[in-house]
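A single protein chain has been removed from this complex, and every other one stays in its place.
Now for chain A:
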Amino acid sequence: MDEQEIWGRFKAGSEDDFSLLYHHFAPMMLRYGNRITPDKELIRDCLQQVFFSLWKGRATVGTPTNVQHYLLKAIRNEIIKRGNRDKVHEELPEDYHSELEDSHEQTLIQLQTAELTRQRIAHLLSQLPARQREVIFLKYYANLKYDEIAAIMDIGQDSVYKTTYKAIARLQQLLHNSTLLLLALFF
């Protein structure tokens, strides 16, 4: 779909195009919200607030060059603004190693599969610190460029690179550990 055209018709008051924008972008915005806070109710309220403000201000709101980028930033700002700071995912130190390593291995043993299933991968990814998961979501799911991620998260592009590298290195390490663990199970 041509975003700019749809946005133009939405600005002119078309409820159909407003609906189109909502249904196209809301699921991704909710998923992104889940990377920022565990409070689902807060995320839903923020989503509603973002779209309601858009609808109210449609006559004066500008036309973003990239609608997805604009909406992801909007929901992030809304969550941070509204969010009780302690409800937002606690920031972990960058060199954090899960103190739950043992229980993590327990879970892996319970999953007991010889190949990497979706469930196990999701589990491994959930071991990453919140900030790394946020960057990974924006990079690999929302498919944004590094400068766009930096703009959304209000951090320098260098930090985005570093966080991405750290996430990948950590994932490799977790994969390695779980492979060793599986080998240990079999021999």
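Here is the rule we go by: a residue touches a chain if its C-beta (ideal position, glycine included) is under 8 Å from a C-beta of that chain, and two chains touch if they have at least 3 such contacts; residues count from 1.
What we mean here is this: contacts and distances are computed from a predicted model.
Missing chain, UniProt name from the options "Phosphoserine phosphatase", "Xanthine dehydrogenase family protein molybdopterin-binding subunit", "FecR family protein" or "Phosphate transport system permease protein PstA": "FecR family protein". For chain A, the residues touching the chain absent from view are 1, 15, 18-20, 22-24, 26-27, 30-31, 34, 40-45, 47-49, 51-52, 55-56, 116, 118, 121-122, 124-126, 133, 136-137, 139-141, 143, 145-146, 161, 164-165, 167-169, 171-172, 175.
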